[in-house]
Every structure is written in C-alpha cells, then in structure tokens.
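Quick one: the structure is below, and I'll ask about it shortly.
Note that this complex is displayed minus one protein chain, with the remaining chains in position.
So that you can tell them apart, the chains are marked A and B in the order they are listed, and the count of residues begins at 1 in each.
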Amino acid sequence: MNDSTRYFSSDPAQRPLALELYQSAAGLPLVCPHGHVDPHLFADPKYHFGNPVQLLIQPDHYVLRILHSQGVAYERLGIPLKSGGPVEQDPRRIWQTFAEHFDCFDATPTGLWIRDELADLFDIHEKLTGRNAPALYKAIAARLHEPDFTPRRLYERFNIAVLCTTDFAGDDLEAHKQITASGWAGHILPTFRADTLVHIERPTWPDEVAALGNAAHLSVSDFADFIQAIESRREYFKRQGATATDLAVLSAETGAYSVAEMDTLFQKGLRGQITAAEAAQFIAGMVMELARMSAEDGLVMQLHVGSYRNHDLDLAGRFGPDLGADFPVPLAFTRPLQPLLNRFGNHPNFHLILFTLDETAYARELAPLASYYPAVKLGPPWWFHDSLNGMGRFFDQAIESGGLYNTVGFNDDTRAFLSIPARHDVWRRAGANWLAGLVARQIVDMDSARAMMKALACGLAFKAYGLEKFAPAEVRLS
Amino acid sequence: MNDSTRYFSSDPAQRPLALELYQSAAGLPLVCPHGHVDPHLFADPKYHFGNPVQLLIQPDHYVLRILHSQGVAYERLGIPLKSGGPVEQDPRRIWQTFAEHFDCFDATPTGLWIRDELADLFDIHEKLTGRNAPALYKAIAARLHEPDFTPRRLYERFNIAVLCTTDFAGDDLEAHKQITASGWAGHILPTFRADTLVHIERPTWPDEVAALGNAAHLSVSDFADFIQAIESRREYFKRQGATATDLAVLSAETGAYSVAEMDTLFQKGLRGQITAAEAAQFIAGMVMELARMSAEDGLVMQLHVGSYRNHDLDLAGRFGPDLGADFPVPLAFTRPLQPLLNRFGNHPNFHLILFTLDETAYARELAPLASYYPAVKLGPPWWFHDSLNGMGRFFDQAIESGGLYNTVGFNDDTRAFLSIPARHDVWRRAGANWLAGLVARQIVDMDSARAMMKALACGLAFKAYGLEKFAPAEVRLS
Partner (left out) sequence: MNDSTRYFSSDPAQRPLALELYQSAAGLPLVCPHGHVDPHLFADPKYHFGNPVQLLIQPDHYVLRILHSQGVAYERLGIPLKSGGPVEQDPRRIWQTFAEHFDCFDATPTGLWIRDELADLFDIHEKLTGRNAPALYKAIAARLHEPDFTPRRLYERFNIAVLCTTDFAGDDLEAHKQITASGWAGHILPTFRADTLVHIERPTWPDEVAALGNAAHLSVSDFADFIQAIESRREYFKRQGATATDLAVLSAETGAYSVAEMDTLFQKGLRGQITAAEAAQFIAGMVMELARMSAEDGLVMQLHVGSYRNHDLDLAGRFGPDLGADFPVPLAFTRPLQPLLNRFGNHPNFHLILFTLDETAYARELAPLASYYPAVKLGPPWWFHDSLNGMGRFFDQAIESGGLYNTVGFNDDTRAFLSIPARHDVWRRAGANWLAGLVARQIVDMDSARAMMKALACGLAFKAYGLEKFAPAEVRLS
C-alpha cells in the first residue's frame, strides 16, 4: 500500500502527471509555520520519546475521539482523570485496545497518517490488528530507543526548514532560547498565541491577565495596561524570532470600540461579571486590537474561526480540555469581518490568514475576500478538513475563484511531531493530483503546474509567514 | 441501459473493482429499518396492487412534484380534492400525461428507480414515452394481476430480511399482529412515531393527545399523564417487536425543562393558545424527554431534522399534506444538540441516529459529533439527497472524517414497496463505486473494502437498529 502513486487518481492520463509533479517537489524542504509541537523536544539534544502509546495515541485527540465514539472510555486509554482516580496504566493493553479498533480508522486521514508513519519511521508494512499488536508494539518501542531517534535527528531527516511552535503570550520562551544558544542548525520559532487573553468569559481569565502582567513586568489594572502588556510580549516574541501570532475564536465577528468601552468590559471581566453578549463584544474588539498591533509590528495574524470548545461538559469536568470534544459551527465572514477589513484590509503591513471549520465559506466568502483584499490570505484546510477530500474541496472551491497565490500553502497544525512528514506528504500528493487534473483537462500547462507545485509544497508558506530567509532560492516567491 | 456496471465510474481501474465489490454483496439480504410501507400489504396474503397509476404515480410525491413543476396540476393526476371536486379518473390518461413528461426525470433518482423497476419487475427495457405509454400500461397492469405478484411473494423475491414500518403512537398494530399470527416467515416490525404528539402548534394536537390517551387507556390531562401514556405506548410497540422510534423536527434544538415548565406549555397547547416560540420550546423539551425514554427502554431514536412542511398553503388546503411541498432549511447541530448530548451522549443504552436535509452539516457538524459521542450515529442521505450524487457527497464528506462505523447503512424510507430493490441497488452500487475509488487510489486495500461493502450493504443497518437476530452470521458486526 505504500506505492509511489498512492492517493492519486487512477485515471491513466492524470496519474503519471501527478507522479511527475509530486516528484518535482520531492526534494523541497518542509515548512511548518503553524503547529503545536512542544519546543522542549528540541531543547534537550538527547530527548527520547516514551512508549508507542505516549507517542501515537494519548496526545492525539484525532485518535482518541474515534475510539471514544466506539465506546472506548478515556479511562481505558490511560488518559489521567483530574480526580486522580484509576485509569489504565499498562501501555500494552492500551495498544491492544487501539489495535482491535484500528478498522474504524479505515479511509480516515488519521488512518492514513498512522499507516504512513508505521511504514516510513518503523518499517512496518502490515496492517495493525489485534493479532499482531504485541509484536508491533515491541518493534516500535525498540526503535524509539535507538540513539538516532531524537527529535533533532528526525527534524534533520524530515528535511524541515523551519518549525513554528504555538506559545502562551506569557511564555518565557526558555526552550526556544536554549535551542538558539545550543548552536544547533534547526529553526524552532515561537508564535504568539493570544487565546487565553481574549476569552474573557472563562473563569480563569483574571489569572491569565495576571500572568500576562507578570511576564511583561507590568501591573495590569485597566485596558490600557492590558494592551501595553500584550504589545510588550509581542515584542519579546519577535526578538526570539516569531513572525506570526495565532488566535482561535468562535465567530469572525470584529468591532471597533473605544478604549473606554473596552475598559468597561475589561473591568467586568476582572470582577467575573461579564455576560455572554458582553464577552462576544470584547472578543470582537480584541480581534480588532490585535489586527492593529499586527499592522504596526508586522507579525502575521492567524485567525482560526469556528470551533465550539468543550462541548461535552462531563468530559471537560473529568479530564480537562482538548480531548476531542470540540466541534464546528456554521460560519459567516463577509459581514463580521467588514469592520476589521475596512480599517486594515488594504494596509501594506497587515497580513491576515483565515482558517475556517465551515467549508461552505470557501467559495462563498473566503476566496472572494482573499482575492480582493491584499491583506487577506486563505489558510489551508483545518482540523476535520485536513484530509484528502478536504484538500480536494479546498482546491476546487477556494483556489479556482480566489487564485493559488492568495493562499498560504500547508500547515500541519499538529502536536504529533512524528506525523509531520506523513501530513505534508498527503498535502503534496493531493496537490500534485489536483494540478495533474488541471493539466490533463488543459486548464493549465505543465510549466504553470510545476511552478504551482513548488508554491504549494513550500513557497507560499515561506512567503506568507515571513520565513523566506529560510527558503532555498528556487522556491522564493518575492 | 441495465448493464451490470451501471452507475460505476468509467475509469478503467475503478470500474472492475466496483463490479467485484458490488457482486461480493449481491447475495446479501435487504434490511429496511426505516420506511413507510403500509403493513396491511402483508396482513392479507392475497393482497394485490391496483393499477399502474396507483402503484407508481399517485402515492409517490417524488413523482408528483416534478410533474407539478412542469405545470401539471394535481387534479390531472387524479389526486383527490378535499372538497370532493372533480379530478381526472381515467388511469390511462394519467399514465399518458406522466409518459409525455418522462424526459423531465432524466438523470434524477426517481427516473433511475422507475427505469430499474420497469426492467426488473415488468421486464420493460424501452424508455417510457408518449408513444409506447398505452402498451406499457397494459403490460404492467397484466403483471399486477398475476398470482405471484403479492407483497408477501415480492418480499421473499426481494430477499428482504426485515422491514420496519412507521406507525402512529396510538396505532393498535393490528396489521402487525395479524402478520405475526399468520405464521408467515417475513418480519414486519412497527416503529413508534411521535411526530403528532410533539407538534403542539398544530390545531389537531389536542385530538392527537386524546387519541394517545385512548390507546393507552389513560386519561391524559397534564404533562405527567402525557409522558406516562407515551411510555406505555412505547412498551406496547416493543412487545410487538419494535426496536426504534422516529421523530421529524424542523430544527435540532433540544432543551432541559422541568415538568412544571413543560406542563405550562402542555396546558396552553390543549387550550390552543400556544405561541410559535413556546411551541419550539415544547418541541425542544420533548426531544429531550424522548431521548430519556430511549435511554431507558433501549428503543433506537431516529431524528429527522430540517423539513419545512406544507410550504404551499393553497395545496395543503385543497389536497392535504405530504404531496411534495415540503422543503429543507439551513441547519445547525453542534449548539442545538448540546443539552441532549450532555445528558445522554455517553449513555451506554442510548442510540441516536441523525438525519439531515442540509448536507453542509455532514463534514462540519455531523461527522465530528458522530465520531466522538458513542450514542450518535449518522443516518444515510435522506429524501432530496437519496441519489447517486447525494450518496457520493455523503461518502466523501461524512465518512472520511466520521469513519464508516459511525454510520448506519441505508434506509429506503419509501411508501413505494416495489421501489425498494431499486433503491437499495443504487446505494450498493454507489457504495461499491466509492470503495473501488478508495482501492484504486490505495487508500484502503481490497480486504478492507470487502468488509466495508458488507457493512454498507446491510451489516451496519442490522447492528444500528438492534436487528442482528435477523442477520446472516457473516454480516454481523458485534
């Protein structure tokens, strides 16, 4: 199943073109401008991964949620309870449970990534089943302890040019500093994440504000202090190499509010007395503030829109967040973004990358907006849509009217460092296949397709995130 | 046109794989877990159908609406007026009108079903036209009167394993009892339909409540009585073999309300004084109540969401409901279902099957929800989407991220008993074609595809509806 033409159309005219285009990009580096890999993996040159379950199952909510849907309780997967109560401790039993349900991943992106990882990293080419589970566990575990199986060696082997982490606004970035100081040639850059500062409705928000103040060495008691502290922290991130920020919001609502209006909401938030409507207004105002800062300091603004977090309150109560119970909602962009785009949509120093969990916006709103406003670019298929079909829909619906050069290439967006090559490979194969279809239907010629392939594979990502200094000359777009 | 490879991709690699997969399931029985066939067809062993118009045109709102769109008034199709006024009586003239418009069904699912029925049941292989209409009428009419052309014989010939009807909550299920008592080997099970009890805004609702009370031998004067009567009727249905319930609602809204709150609404409904907003609240509360009952009695809960009924008030006034003037509306699921899923989404005895008329929810909300909550499964493409392309979108958008094993196979959902084999055949062909594409693109191997084909064809439906006792051993999934 690891044939060189996998995932390509079986059409006899399209398939060889897809392979040719794919191979034309095979030597290009991976750019990882947005993801959730822990920088500590690279701070310690001798870091080794734990066991196969810690590596492939427990940190991956894509895996956890499908097992959960089949009636496998999180306790059986060894996910720690907040209460400290008993959960499965034996990784071999967890692995066995996983293997016995592996059929449920057939034809899902997670199934493809794991199959590719097993093949490419562990030389395992048989399908995982309940029967071979113990043997495969042993084989993987052995490999994990080999001396070259460290994150730094894998980064080099994966041919990564630059990898951006996502970090709390108040983070001291010690891991990043250690990496820089170590003299290692890899590039691990931080990304400024503002989520916890913006979500004023959360009970933990006042603590987050305090933590921000501590990090910025400022006393934060009003909205003006708050803004100053954020600006100070952005500057700190920039000095450590950051080129971008990130923010996840439920809707794309933006609004222009005065400092006095924002301060009133800010004070209510500190007192824990904010209503849902006021919180939405505060968030809409903060998106605008963060856009203004990006226009000023040049950090690229990533906006991830549409995830309804912690839908299963029982799960969140017992285990905590980020375990697979976040779900998309319907979205609009044209109207909600108008206030922001009227201020900054034509600003030469502002760069906004939009991500959506509602694909219906691709052709309806996002491609039209990105193909008019110079500040707006469209991010790749995100989360549930980071899949062969999701990419196909993105290419067909977003790029046809928006144009390839208003998109930003790929984001692997993962905590699972080992899955990065497999994820980029799916993207490159899907892209090569799409371009081959365009060539086979004489929509573009092979010269254009080759240029588009390079752009998709890494050129667009280098450019959109201000990372071209890490790019080989042949893929630079500006 | 009745070639063995019809509806498959013409790609030379994919087509033979599709045929192989299709044929691998050819001998498997049909499971009909949700539909609207009249059980009386099977109560009388000698039941015969009327004429071709009564069989193929008048009961099928899929047919009626397309003729109507072309300016053919329902009177010309012999649909009875509530006023008793004159309508066309001659079935040969109605048949002629239909035949002269048969081109309008080109490439529609209804066109395919009728073509397949004519070929498979009536050995008619030419296209219906105004010219051959009289001869074909005669041929069909003759076949209808042949001694073996009874519902029971056809059930056997169709290789149906079990067929579930949909029945009013107050139904005495006499037809089902007669079938059981007759000793015939077919399985015709009732399904508990709560629609008329839930739609408190309808003027007929107080009568429906009274009818429920009569059926349950209870005096229903408050909400507690109402709940008790529903529970009693569900128990009655279960004793007659029911394994599922059904409910159709306009939105997926659910809500947790107290008995006192529900009783206030209930009393307003009885007095005919309920507002639209109050009715919506009552319905949201009833969805929750019915979910609670399902968690307790184990009857699978089917929720059909998104049909705006009786849009053409003139039609409804002159002819009555269910004649093709019901239309979909945009839908959301993540937020509206949260109250229900927080109570019962992880309940081991609760089984919720969701159907949508808004396909945008497949990839956005339904597949994500079904691939997390163990209680949630996703029903097949419904109504306007029960078509080759509708199935293709379902496979590509719902199954890729949700996983095949969080879906429930096929529902024919029809009143037209004779169309059942054609409908299942379209599903199996669409499924085989989709799986063949996965194999051709090396996304799954042929072994997995064969297992998935069996599951699609009937294994998933047997399991999801608690009907595995009717399943051949080779397709059982649990």
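One rule holds in what follows: contacts are C-beta pairs under 8 Å (C-beta built on N, C-alpha and C of every residue); 3 or more make two chains touch, one makes a residue touch a chain.
Model, not experiment: these values are computed from the prediction.
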{"item": "Sole contact to the chain not displayed, among B:Q23, B:S221, B:S258 or B:N389", "value": "B:N389"}
{"item": "Selected from B:E359, B:D412 or B:D425 as touching the chain missing from the view", "value": "B:E359"}
{"item": "Contact with the hidden chain (one of B:D11, B:E289, B:E400 or B:D413)", "value": "B:D11"}
{"item": "Contacting the left-out chain in the complete assembly, out of B:A260, B:A277, B:L313 or B:A473", "value": "B:L313"}
{"item": "For chain A, residues in touch with the removed chain", "value": "11-14, 330, 332, 334-335, 338, 341-342, 345-346, 348, 360, 363-365, 367-374, 376, 396-397, 399-401, 403-406, 437-438, 440-445, 448, 451-452"}
{"item": "Chain B residues touching the omitted chain (full complex)", "value": "1, 3, 5-12, 65-66, 68-71, 103-109, 112, 127, 308, 311-315, 324-325, 327-330, 357-360, 384-385, 387-390"}
